[in-house]
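The structure is given below, and queries will be raised subsequently.
Only a single protein chain was left out; the remaining protein chains are all shown in position.
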């Protein structure tokens, strides 16, 4: 690719400050900027780098006020991060897309494949499965019996979708993810052994959802495990049976949600969070990484931390004291002594 | 399917309270009950739902005493959860089962395949592997050299079993699980680099074991990593080299057990538990989610919590105080002042 700063600015509704004809040929991170590349500054933590980056063009927020001279040409926009997103999306959509059916693949005669879909080699499409228009099923993916994959959805290599699960339009499921494995349900027997509870429900993933690599989403015991529209789930996350994840909720890597818990919309969970089963989490709740939740969270927009979880500010205050505990203990002993001696 | 309440009651040794001829066509969760469906009430937490569920028939414990009128027909049994398990098992076993060898698959000429086994397309059966009778090897699974898979065992799509591992009868291994990858063993060299210790042992999984999706079980350095009869292991669990998991022990998702640790039988671990290497955990030990274990647990039936782990009741008492730490600190300072001023 080759563009001028002015051409880029027009694509993202920005204004150029500097050399309008500056050519750019690639993108780079601001701290690793190279000549003739385009970069961006959104996180203020990285502002220092704009003063000596070798990138030729930097997209910045309209509100950005340089504190020192900037060598690079700037493109000012309302929201630099969003503008970058749009630009990279345009770039991605300009790349050739895979279509057609590669051989050898396995497509049951009762399955239906949408227009312009891609079925990679070694992909397996089971009986009565339906693959949407423009959908991509990458090599080695497994699509179970009766599964529905929506239009424009991408199922990357080696993803496994068990029978009867439904994945909506415009989703992305990354490599190695497992959708619809059995929920973890056993009835204890008299001798300490366990009887399996067959899991006869499914998983329903609504549209615009992204699921990370090697993430697992179990099918419901009965009914559906549900991931609502626009939710974004990172790698190696565990979603247990009958969980519901609300719309536009974002869950970072290695988080686990136990069975039947209902999570609100627009929540944000850090990595390695654990949420026990049969709970409710309100809308817009935020959780710090490694938070452990043992009770329902009813307050919208609560910010939680610790295990078991409490209000994050309260946790931090207690943790400051935790660090001081040996000193507190000593102070108490000395005080005790002092009082006794009085 | 279509049954009457009376027919269901006969299958599970129950007694009908209400309309014996009530037709049911599906199952549902009590809180999402629909007409002409069968549901159950076992967890008292869900009792409120029985008074307004639209499900037509509810399986309950003999001991259940309604506190308000119940619209649905009841089937009373000794243990509602067990009865449900049995019923769903009957349903599952009535479904048609896959058998035969799909093409293209790869079966080494020295491998042996049991009667009525299913080998899915793109499955790979290595030299000298033995697949039991009625076993199912789903599409894209990899069965290494010399591996033995027992009768009636199901290996779901994309599961990988490295060479020489043994999986017993009537096991279920979910999609994406890896059995027999190298244990994490390196000898530190003089320059800070590491020499790999080849892992020449294997993994032995006894009968009636269930292994979750994308779980990893490493082969032993020498000897065997062992999962005993009836153990149930959830998704994304890590079992390191030379670990032994006792019979009927239940391990929830994202738990990790480090090398050479021996875990007793009938234990129950919550999610995201971590257990250090070279330890012993006694029988019937319970661990709360996110517990971190750094020392052996010798007391049978101990209930553990925290990181590092302690007795759960003690942990909870200390944690109540942790929440109060800022107030405790302040009280101490004020007391100090008071004493000084006296």
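Order of writing sets the chain letters: A and B. Residues in each chain are counted from 1.
Throughout what follows, a contact is a pair of C-beta atoms (placed from the backbone, for glycine too) under 8 Å apart; a residue touches a chain by one contact, two chains touch by 3 or more.
What you see is a predicted model; the values in this text were computed from it and never measured.
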Omitted-chain contact residue, chosen from A:132, A:198, A:271 or A:308: A:271
Hidden partner chain, touching residue among A:174, A:219 or A:241: A:174
Contacts of chain B with the absent chain, listed as residue ranges: 104, 106, 122, 124, 140, 142, 158, 160, 162, 176, 178, 181-182, 184, 186-187, 189, 192-198, 200, 214, 216, 218, 220-223, 236, 238, 240, 242, 254, 256, 258, 272, 274, 276, 278, 290, 292, 294, 307-308, 310, 314, 317-318, 320-322, 324-325, 328, 331-332, 335, 338-339, 342
Touch list for chain A against the chain that is not drawn: 27-29, 32, 39, 43, 45, 79, 81-82, 84-86, 88-89, 91-92, 102, 104, 120-122, 138-140, 156-158, 172, 174-176, 208, 210, 212-214, 230, 232, 234-236, 248, 250, 252-254, 265-266, 270-272, 289-290, 307, 319, 322-326, 328-329, 332, 335-336, 339, 342
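The rule is short, and it goes like this: only the chains that are shown with their structure count from here on.
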Intercentroid distance (Cα basis), chain B paired with chain A, Å: 25
